[in-house]
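Complex shown without one protein chain; remaining protein chains in place.
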Amino acid sequence: MIHTAGEVAEHLSAKILGDGHAPISGVANPESANAEDLIYADSPRQVERAAASAARCVLAIRGADLSGKTVLEVENPKLAFAKAAAWLLPRPPLRPEIHPTAIVAATARLAPNIRVGPYVVIEDEVEIGTGTAVDAFCFVGRDARLGENCWLHPRVTLYAGARLADRVEVHSGAVIGGDGFGYVFGDERHIKFPQIGSVEIGNDVEIGCNTTIDRGSLDATQIGTGVKIDNLVQVAHNVRIGRNTVVAAQVGISGSCTVGSQVLIGGQVGIAPHCTLEDDAIIGAQAGIPSNKTIRRGQTVWGTPARPFARFKEQYGWLSRLPELAERVRKLEEEKAVE
Amino acid sequence: MIHTAGEVAEHLSAKILGDGHAPISGVANPESANAEDLIYADSPRQVERAAASAARCVLAIRGADLSGKTVLEVENPKLAFAKAAAWLLPRPPLRPEIHPTAIVAATARLAPNIRVGPYVVIEDEVEIGTGTAVDAFCFVGRDARLGENCWLHPRVTLYAGARLADRVEVHSGAVIGGDGFGYVFGDERHIKFPQIGSVEIGNDVEIGCNTTIDRGSLDATQIGTGVKIDNLVQVAHNVRIGRNTVVAAQVGISGSCTVGSQVLIGGQVGIAPHCTLEDDAIIGAQAGIPSNKTIRRGQTVWGTPARPFARFKEQYGWLSRLPELAERVRKLEEEKAVE
Partner (left out) sequence: MIHTAGEVAEHLSAKILGDGHAPISGVANPESANAEDLIYADSPRQVERAAASAARCVLAIRGADLSGKTVLEVENPKLAFAKAAAWLLPRPPLRPEIHPTAIVAATARLAPNIRVGPYVVIEDEVEIGTGTAVDAFCFVGRDARLGENCWLHPRVTLYAGARLADRVEVHSGAVIGGDGFGYVFGDERHIKFPQIGSVEIGNDVEIGCNTTIDRGSLDATQIGTGVKIDNLVQVAHNVRIGRNTVVAAQVGISGSCTVGSQVLIGGQVGIAPHCTLEDDAIIGAQAGIPSNKTIRRGQTVWGTPARPFARFKEQYGWLSRLPELAERVRKLEEEKAVE
């Protein structure tokens, strides 16, 4: 469907300079855009790229030098671009269907307006809310609950009892509600600590491909509203994550950690058991946080073991100059010997 | 099913103080327990939590101050709790069934008392022992063997020829027997080194969600009895792991490593090719072990490259104080200049 620059401006409450009738049919990067693609520019470098682009319409801050283009003036062009894209290219409307090959237990309670794809298995007592899509090869275990407008991409596993609130999107290969990893050693073998808790995923959560989120051992693993989790992440038993926290790929969060709201966790970070990350903390990529540690509100940490970024930078700066420092010590000793 | 405190005490050979007729129907944490849940206390802090709990029955060491509760005295309350949980909440008995949608090759040899779930594919010459459950969407490749009382959760892949002994539990998304990663560069391209060995998993092994265990290149990858492997772990070709070793999430064990018995490998550890980890070694989370390295029996190592824990602590302590040490050197130089 084709919109006009004027319609997009209205949707974004943007001021428009130029041709409000210019058609907009998609979004793109400046270099690959055609005339009808919307692009954005939020830096001088981006403004240059936009100026050279075939695109006729640009989202930019006030005063950007883009003569010849239709400019939609906004405060945050990248944010406006994301919103415009969501509006221009909405998810296709769900076509309700229970595919004939889906195996749905008689005791499952499915809202009328859902899509269940081919070769889906839905076990007893499952509940699925309206507008939700469950794609091919998904397994929804006994007593699991999905709220409204969720989307399980193909090949997702929900173990028994997993709970997803509304608008949760789970990508292919993710596993939610697997057993936590806990044993007690006795009688010459590892005896499994009970892993019978639940897992509760809040509204508007997105979970990446092949990510694993374990059930709680006795209580619940909890993922808060608006949390975004990338691919191949491990979230262990009893972890609680607050609102809008972002977890990059391949992060591992060990058992019983508490992560606050709006925390940013970089790629491949490892968090040992029983840590607390307070709100707005920022954990640099590959950092390692030792057991029982607390990262304070708003603190940025790096390295293994993780320390405040300024300290990390200073210490690693000196590590780089260690050979030189050692040489200076050698010289002092030499002079001493000469005295 | 509801048991009594007396029955649980008898099962655990525990001494009981208080009401042997108190009903016990489940297990819980002190805070979420109701009166009929069994809880445990193995530290002063836990005894406090237990004292404040609604639970009537507590597993504790002798002498714990828990008046008003029914106390089951044991030496190791957490171990006893795990055993009690396994007894109170046993895995539901397997209901034998070959689901009509399962595709089972005519040459497969299935013991009578097994469960094969919906949309399972079992190829030629597969053998499955009695009491084993193969859940939805599992793929069991040609000539694979599963022993007795195994449990493949939904969506597990066994490549051709994989061998699982008895009581092996494999969680959703795990892949066992994929090709090892080995190439020889020649004629301007990577030519695959043969990856035709097998993979052999011992008794009582548990393998986490989305974990990958490759087949051997020419010989076998071997996982010993009682080994426990968490989620998203990579075990490469020709690795051999001894009895009761524990491997935390996201660990990577490279080709041809030999890992002993009762080794503990922390989360996100990386082990380069051809390493040897002797029995009872402990590898701290995120440690990196360089190629061909041996970690001695019982040694605890940390860091990358991994070194004995005491050395790691001392060196990283000095790394933290490097800015201060550099300042002391500067002062010595200054005084020298003044002389």
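Worth pointing out:
In order of appearance the chains are A and B, and numbering begins at 1 in each one.
The criterion applied here is as follows: a residue touches a chain if its C-beta (ideal position, glycine included) is under 8 Å from a C-beta of that chain, and two chains touch if they have at least 3 such contacts.
These numbers come from a predicted model, not from an experiment.
The residue touching the chain not shown here, chosen from B:Thr70, B:Ser254 or B:Thr276, is B:Ser254.
When you scan B:Asn149, B:Asn203 or B:Gln268 for touch with the missing chain, the hit is B:Gln268. Note that of A:Ala51, A:Ala105 or A:Ala285, the residue touching the chain absent from this view is A:Ala285. When you scan B:Tyr40, B:Phe81 or B:Tyr119 for touch with the missing chain, the hit is B:Tyr119. The set of subunit A residues touching the chain not shown comprises 27-29, 32, 76, 78-79, 81-83, 85-86, 89, 101, 117-119, 135-137, 153-155, 171-173, 204, 206, 208-210, 226, 228, 230-232, 244, 246, 248-250, 266-268, 285-286, 303-304, 316, 319-320, 322-323, 325-326, 329, 332-333, 336. In the full complex, subunit B contacts the hidden chain through residues 103, 119, 121, 137, 139, 141, 155, 157, 159, 173, 175, 178-179, 181, 183-186, 188-194, 196, 210, 212, 214, 218-219, 232, 234, 236, 250, 252, 254, 268, 270, 272, 288, 304-305, 307, 311, 314-315, 318-319, 321-322, 325, 328-329, 332, 335.
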